[in-house]
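A single structure is presented below for examination.
Missing here: one protein chain of the complex. Every other protein chain is in place.
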Amino acid sequence: MNLDSAIDILLLAFMAVIAIAIVRIRDLFGIAMLFSIFSLLSAGVFTVMDAADVAFTEAAVGAGISTILMLATLTRTARKEKPNQSKNPALPMLVVFITGAVLVFGTSDLPRFGDPNAPIHQHVAPRYIEESRSEIGIPNMVTSVLASYRGYDTLGETTVIFTAGIAVMALLGLRRSRRREDDEEETD
Amino acid sequence: MLHHTVLRVIAKLLVPVILLFAFYVQFHGDFSPGGGFQAGVIFATGIILYALVFGLDDTMRAVPPGVLKILSPTGVLIYAGVGMETMLLGGNYLDYDFLAHEPTHGQHLGIFLVELGVGVTVASTMLLLYYAFAGREQGQ
Partner (left out) sequence: MRFLQLYNYEIAIFLAMVGLYIVVSRGNLVKKIAGLSMFQTSVFILYISMGVVQGGTVPILIEGTQRYSNPLPHVLILTAIVVGVATTAVALSLVIRINESYGTVEEDEIHQQDESF
């Protein structure tokens, strides 16, 4: 077991511990902070698994924007979760256990972790890797796949971000920085 | 006021560096990990840091929401516009080979413009999200 696998196993074990802590803790600000740490650890896992672009995005988006928005929500809503008085945890546990068992059974046929002959590496990916230098000519293959080979998906994604911006502005609206507050600014 | 002084000084030193780093990530996305999304988010984070330290009103004067409302769809328009341009030049939608005299140059130009559009939209939308969340008064 080399250093890469050791770091990988350690980081994932930390993430499992933090996940259980998020279930148990009732203070919502603590949950926001733990969630930020969770995203940062997952960015570390992505780096160890050779996914540099993904780690970059997850660190910036998960540990940055997502935490800020959750903290902004918490200052305008509750600060503590109400304790569970009469809920029986048996039924959710059963559902989760059955789903987890089915998923583990389903993934037991997957090829060994890191196998270069896995089917995922056989069809389109070799073409991207081999032809990217001659067809597009930029070193970063993730950018060339994202912007050129799969450019249509990225157009859809940009539209989704823009739509989310419109949705949040329709729900929350912006604050007028002038002193007089118009009545038609607030929608119900 | 003493503990705010450190925050203010450090924020004033850091915010230009963060914005410059966002531009670096945007334009260097061809050679190292990076690209439009990461650059847009880092740019928004720099401005959000300024807003956290100096207050939302000052930030709304520096980067007005009206400008952001115009910039946010402009990025999507740039992206879709590149596609229309390639169609007008004779190729398929978003076929960058037709943008220049040589296919690889066309690809470089197409990827540059497309990532620029993505970066503009992501930065302005993330900042608008923050303005919407942080500008919400308590019990409004």
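In order of appearance the chains are A and B, and numbering begins at 1 in each one.
Going forward, a contact is a pair of C-beta atoms (placed from the backbone, for glycine too) under 8 Å apart; a residue touches a chain by one contact, two chains touch by 3 or more.
It should be emphasised that the depicted structure is a prediction, and the values quoted were computed from it without experimental measurement.
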Interface with the undisplayed chain - residues on subunit A: 8-9, 12-13, 15-16, 19-20, 22-23, 28, 31-32, 35, 38-39, 42, 45-46, 49-54, 57-58, 61-62, 65-66, 69-70, 72-74, 76-78, 81-82, 84, 87, 89, 92-93, 95-97, 99-100, 103-104, 107-108, 110, 112-116, 118, 120-121, 124-125, 128-129, 132-133, 139-142, 145-146, 150, 153-154, 157, 160-161, 163-164, 167-168, 171-172
Missing-partner contacts on subunit B, residue numbers: 31-33, 37, 122, 129, 132-133, 136, 139-140
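Just so we're on the same page, only the chains that are shown with their structure count from here on.
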Interchain centroid distance [CA atoms averaged], subunit A/subunit B, Å: 20
Subunit A residues touching subunit B - in the complex, by the definition given at the top: 52-53, 55-57, 60-61, 64-65, 68-69, 72-73, 75-76, 135-140, 142-144, 146-148, 151-152, 154-155, 158-159, 161-162, 164-165, 168-169, 171-175, 177, 186
Sites on subunit B touched by subunit A in the complex: 25, 29-35, 37-38, 41-42, 44-45, 48, 56-57, 60-61, 65, 72-73, 75-76, 79-80, 83, 93-94, 96, 103-104, 107-108, 110-111, 114-115, 117-118, 121-122, 124-126, 128-138, 140
